[in-house]
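Heads up, one of the protein chains got dropped from this complex, but the rest are sitting where they should.
Moving on to subunit A:
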Amino acid sequence: MAEGGLEGGAAVDMQAAHSLGHTADGADSPTSCCCPGDAGAVAVIPSGAHPAARASEVSGWSKSTVPLTQRPGIRHHRFALTVPFPTSLEAEIACGSLAPDAEPHRGILGKDLKVSGCMLEVHWISEDSRLLRISIMNFLDQLALVVNTIKRFGPPVSR
């Protein structure tokens, strides 16, 4: 079930559906980000720049960073992944497990995790396509492990 869901649900969106500054908008995200504040965040510190005040409004981002989209003159790759789960609780659990580990190469690449209903949404921004590919592949491997763990040791106990 879980594997089928993963294959059927992964949406490869090469056009940015959301800019990273957009995800803070409550109207667009019916479910707040499950991910604890800084956990899934990308620390992007453009050389010489100061953290923009608006960075603190962006959910899922570290307060001391400026989102990659703010950096002038740099062209970014974007990648979006949507993973459906049977319940919103399982989506939250997956987000809670996958968000805390920081990305390497934080100045060049970052990702943001968000839960929307029963969906886990992941958005990448990267200046480098090779690093983007590596990050996506690693994420998919980790995601498969989380899904298998839920399958084998779930369902979640009632709270």
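One rule holds for everything that comes next: a residue touches a chain if its C-beta (ideal position, glycine included) is under 8 Å from a C-beta of that chain, and two chains touch if they have at least 3 such contacts; residues count from 1.
Heads up, the rule we're going with is that contacts and distances are computed from a predicted model.
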item	value
Protein name as given in UniProt for the chain not displayed, "WD repeat-containing protein WRAP73", "N(6)-L-threonylcarbamoyladenine synthase", "AP-1 complex subunit gamma" or "Guanine nucleotide exchange protein SMCR8"	"N(6)-L-threonylcarbamoyladenine synthase"
Hidden partner interface residues of subunit A, rising order	35-39, 92-94, 96-102, 104, 138, 141-142, 144-146, 148-150, 152-157, 159
